[in-house]
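Below, a portion of the complex is reproduced, with chain positions unchanged.
All chains are identified by letter, namely A, B and C, in their written order; residue positions are counted from 1 within each chain.
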Amino acid sequence: MTRVLGVLGLLIALYAALILSNPSAGKADNLIDVANIQGRYGLITIGAALVIIAGGIDLSIGSVVGCAAVLFGVLMEGGIPPVGAVLLTLLFGLFVGLANGLLITQLKLQPFLVTLCGMFIYRGVARLLGGTVSRTRALEEHPEFADALRQVRYVLVGKDATGELIFPAQFLLLLLVAFAIGYILHRTAYGRYWYAIGYNDQAARYAGIAVDRHRIAVYVLCSFLAALAGVLLLLDMPSVQSDSGGLGLELYAILGAVLGGCSLRGGEGTAVGMVLGAMVLPVLENLVSFRGLKSDVIPAVIGLTLLLGTMLDEWIRRRSHPRP
Amino acid sequence: SRRADRITIGVVTNCVADFWRICEAGATKAAQDFDVDLQFREPEKAFDASVQMPIIEAWVKQGIHGIAVSVIDPKAQTEDLARIAKKVPLITMDNDAEGSGRLCYIGIDNYEAGKAVGRLVKKALPQGGTIAIFIGSTKSANGKARTQGVLDELAGEKDAVGEEMAHPHRPDLRVRRFGQFYLVDGEAKEDNNPNNAQPLASSVLARLKGLPHLCAVGLYAYNPPAILDAAKSRSMHKELVIIGFDEDWETLKAIAQGEILATVVQDPFQYGYQSVAALAAYARGDSSKLVKEPIPYRVVTKDGGPDETITTPQGTLTIKNLPVQDFEARLRADIASVKK
Amino acid sequence: MSTPRLEVSGIRKQFPGVLALDGVSLQVAAGEVLAVVGENGAGKSTLMKIIAGLYPPDQGTIRLDGQPVHFANPAEAMAAGISLIHQELNLAENLSVQDNLFLGRELTWGGRLRLLQTSAMHERGAALLQQVGLPVDRLGQRVEYLSPGEKQLVEIARALSLQARVLIMDEPTSSLTHKETERLYEVIHSLKQAGVSVLYISHRLAEVQRCADRVVVLRDGRNAGELRGADIQHDQMVRLMVGRDLKQYYPRQHRPPRSGPVVLRLDQFRYHGGPDHAVSLEVRAGEVLGMAGLVGAGRTQLAEAVFGIRPWRSGQVWLNGQPLRLRHPKDAIAAGIALIPEDRRHHGLVLEAAVGFNLSLPNLDRLSGLLGIRRRQERRWQREWIERLRIRTPSADQCTALLSGGNQQKIVYGKWLARQPRVLILDEPTRGVDVGAKAEIYALMDELAGQGVALWMISSDMEELLGMSDRVVVMHEGRVAGELSREQLSEEAVMQLATGGMTATIPPIPRDAAAPSIAPGTPASS
C-alpha cells in the first residue's frame, strides 16, 4: 500500500495546483480532456508494468503504437470495415508480442536488445505501410464506413460526430483493463507466477512454473495494449504520421510504471500504482500549459517535478519500511 | 542496380513529412523525365544538421553528380556547404543558405510566407484580437522565419518583439501585444513532436474559451489539423479563426468545409522536380535550367480570390489565391503524373 | 583469564517484529575456539553480523583487546582484524575464484592506481585453495559454475586470506562433506596455534564437540549457558538449546531391504552438461536412499537432471514401472516428484517475497478455484504449515529474506510436502537446520517413508547418512562408485568409495559424539 502513497500525494498536489492555476482548468471539460489522455497513457503503462514485473522491459511500445495506428488506417483505406480493422490491428499487436516473447525466451536474447530492435523494425514497418493516415482519408476511399467509424469512435474515445469530447471513454477503458489486470495480478495464480519470475526466475523454474510461457504472455499483453492504444490514437487524433506516431511513448509508459511502484529489478508493482503512475504526466503537461509557462522552461519543470515526486515517494517508503 | 556511368542526384530534406513525400514525387518524376538516378533522403531526426551532414558527406564520397539540400541552419552550415559546393554541384531548396556557393535556390522565402499568414490574420480579424501561434520548433531556421514574419506583419514593423502585458479581458493571461493582436504567452507554442500538437492546442485553447476575436495559427503542416481537432473537442471551432501553413490533407479538407480559413502553401512538387531537373541538366553541362527567382508561395482558401502583388526587398511578387478544389486537383494531378 | 581478544556484552538488536538479540554477552581469548550454538533464529548470525560491523547494535558494547570499538561498516571491522564467513554465500559470481578471494583487498602496486599484481595473487590464491582442499584449477573459473560446496570453500579460503585476529565462521560446513570438514579442522587447529580467535557456529554438534574449546549457547536471543572441556556433550548442548531433552534424533523405523516396490528407476541415465558415464539407480517406496559423495561429485546435478532442470541425454527413467519423459520441472511435479534443492537462496525460495508467497507458490493450483485464489483458505492453509513446521516468523507476510537460515529451509519443506509427492528428492535436507528441527524433519521423513513415499536423500552430513538411510549410494566424480546396504554401512566404507577407492585416512568421529541412536533402529534416549 505504501508503495502508492507517494505517487498519490504527487497526483493530489498536481491536481490542486492545476485547479488553482486557472478558473477554467478545474472545469469538467478540461479534466475530461486530461482523463482521456491519461486513459491512453494508462493502457501502455499497464503493458510496460506487466513486462517489468516479470523482470523484462519493452522499448518497442512507442513504435508498436505508431505502427498499429498506421495499420488501422491503412486497413480501412483498403476497404476493411472499422470494427474488422480494429480487430486485425489488435491481432497484429498479439503477433508483435509473440515475436518479442519468443526471441527473448527461446533464443535467450536480452529483452532490452530485442525490443530496441523492435523499436526500429516496427517504426520501419509503419513507414512502409504509409505516410500519414487519418479517418478522413479512410472515409475518402470508403464513405460507407462513416457511421460505423463514428460509433467506434464514440464508444472508444467518447467523441461525437462533431468531434466534441463527451465523456472520457479512454479513461473508462483504462479502468476496465486495470481492473482485469489487477484481478489477474493479485487474485490469480498467474499474477503470483509473474511476480515470482520477476524476482527470481530460477526459483520459479524449480517451483515448476512454465517460466517461458508466462514471459511470452506478458510481452503479448504489453504489445496488445500498445496496439489498442494505437487504435485509440487514430480514433482520437486528426491524423497520425508513420514517422512520429507514438514516438518515445515507451519511455512514458516505463516512467508511469516506475512512478507507480514498479522496480526495474522486477517483481514489484501493483495495478493501482500503474494507473496512478500513468496519470501523472498528462496532468503535469496540462498544468504546465495552463500556467502558460514558456516552452523552453517546460522540460526542466517536468523533470524537476518528477524528481521531487520520486523523492517524496522514496521518503514515504523509507519512513514506513525502515530497512537495516 | 545503379551502374557507375549513370548520373545520380541526391536530394536531402530537413525532416520526415508528407510535405517531402510530395517533393519526392516531383523529384522522382524529374528523374524519370531526364533519365537519372535519384537518392531521396529524409533524415530520421528532424531539423538536426548533425544527422543531415553525414548523409551529404557520404554522397560526396560516392562521387554523386549533384546535391539538393533543404538547409537547416544556413548561418552555420554555409561553411561546410561551401566546401562541398566546390566538389559537387549543389543547390539549396526549401530553405536557402546564401554564400554557400550553391548554384541556385529553389523555394519560397519563409519570412515572406509568414507575413502572408499575418496578412490573412489581419484580414480575418480587422479589429484585432487574441492570437495563439503553434509550431513544431522555433529553433529551426524556417520556423524562426515564419514566426517572425507573422509577428512583423501584425506589428507592422521589422523584427517586432511586442510588449509584455496582461490580457485586457483576462488579467491572469500573460501576452505580448503586436499591433492590435495579443499573442498568448508572448511566444509561439512549441510542441517539439507531432504527438503533442493536439494536447498542447487543446490546453491552450481551454484557457482562451470565452474570449472574443480568437485566432489560432499553425505554422507546421501538422499544426492546423491539430488545432481544429482540439477546438472541436472543446466545441470552440465556431468562434475560432484558424489559419494554417502547408498543404496537409486534413487542412485542405477543413478549408473545403470552411473550418479552416486559409493556408499558405509552398510547392514541394516543384521543389523536387526543378531541383533534379536543374542538377541533371547541369551534370550534362547545361546550366540553363538553374532557377533564377524564388518560387512564389500561394494562398489557398475555400473559394479563392484575386491575386495580390506585394513588394519585398527582393522585388515584387504576385501571389495567387487558389480555391481549394483547384489546388487539390492540381496536387493530385502532379502526384498522379509520376510513373510507378 | 587475561583481557580477552574479543568481548561483547549486553548486545541487543531489535528488528521490526523481532527481538533478535536481548542482552547477549560472550568473550573469546586469543587462540581459543569458541563455538556458538542455538536453535534457528536464536540470533547467532545477527550477533556475528553485529561483531563484523554489518549491523549496529541497539545496545551493548564490543571490546577488542579491551578497547571499545564501533564499526560503521565491514571494512572497519576487517581493518581491525575481524573477518566473517557468512552463513549465506556472498560472492561476486560473475568474477573468477581468484578475484573473489582477494575482492576488496587486491594485491596492488602503483599506490592509488591500485594496479593488480595478478601473478602474486595467483600464487597466494593457489596456496589458499590447497589449504581448504579445492583443486587449484578452479582459480580461474567463474564462481557461478561452482557447486555450492565449492563456493563455500571459496568463502572459507577468502576469510583465511584476511589473516584475521578474530575469525568468525557462521555454519562453514553446511554443504561440506566429511572430508572437507576434516581438512577445515586442520586449518582451524593451525589458526589456533597462530593465536587466532575463532568463533565457530554450527548445527552439527559432533563437529562442535570435536573442535571447540568452549561452547556458548544462545536461546531466543539470550545467553542460555556455557560449556567447556569435558562438559561439551551432545545432549548437554541440546538441553541448553531447546530447554528440554530431545528424545530421539534418528527416529527411523528401518524396513527390511527391498521390501517396497521400485518407484523411481534410472538406468544408464545421462544428462547434458553432466559426466559422460551413465548412472543407474533405483529408489523404492518407503525407503530412504542416501547418496554420499565429496563436494563436486555431481550429486546435485544428477538430482536436478532427474527433476527436469537439466536436459536429458540418454538412458531411461522409470516411474512406477512407466517410462518417464520430462522436459521441465513442472512435468516432474505433475508426475509426483519433488526436489528440495541444495541452493536455498537461488533455487529454493523467492527471498524478496513473503513467507506465505513461497509456501503457496507450487500449490496455487490446489488453492484456487474458478474465481482465482481463495484468499481466506490460502491464509488459513499458510498458517497451518507455519505452525506445523514451527517456522519462526512474525507473520506469513514477513519478507523471507529476513528469516533465519534454518527457518528459510523449513519454508522449502512446507511448499513441497504440501504436494504430497511420491518421490521426494532431498539435497542436503537439513542444511543449516537446528537439532530440534532436524529431529522434526527426520520424523517427517520417516513418516513419509511410512506412507510409502520414496525418499532420495543427498547428504554431506555423515551422521545423517548413517542415521537415516536404508541404503547408501556413493558417488565419485559423477559415477556411482558403489552401494552400501545398512549392514555394510559405515563411515569408513562411505569415505573409501567417495574418495574413489583409496582408503580414507580420517580419524573417525568419537562414537559418543554421534547421537547414541546411530545404531540401527534402536530409539535413543539420553
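Here is the rule we go by: contacts are C-beta pairs under 8 Å (C-beta built on N, C-alpha and C of every residue); 3 or more make two chains touch, one makes a residue touch a chain.
Worth saying up front: this structure is predicted, and the values here are computed from it rather than measured.
A single copy of each protein chain is placed in view; the full complex in the file contains them as A x2, B x1, C x1.
We take it that only the chains that are shown with their structure count from here on.
Computed from the mean C-alpha positions, the centre of subunit A lies at a distance of 46 Å from the centre of subunit C. Centroids built from CA atoms put subunit C at 74 Å from subunit B. Shown for subunit B are the residues in touch with two or more other chains, of which there are none.
Put simply, subunit A touches subunit B in their complex at residues 22, 24-25, 27, 29-30, 33, 37, 127, 131-132, 134, 136-137, 159, 162-165, 236-239, 241, 243-249, 282, 285-286, 289-290, 292-295.
Per the touch definition, subunit B reaches subunit A in the complex via residues 16-18, 21, 42, 44, 138, 172-174, 184-190, 192-196, 198-200, 202-204, 206-207, 209-210, 222, 225-226, 228-229, 232-235, 248-250, 253. Across the interface of their complex, subunit C is touched by residues 183, 187-189, 192-193, 195-196, 199-200, 202-210, 267, 322, 324 of subunit A.
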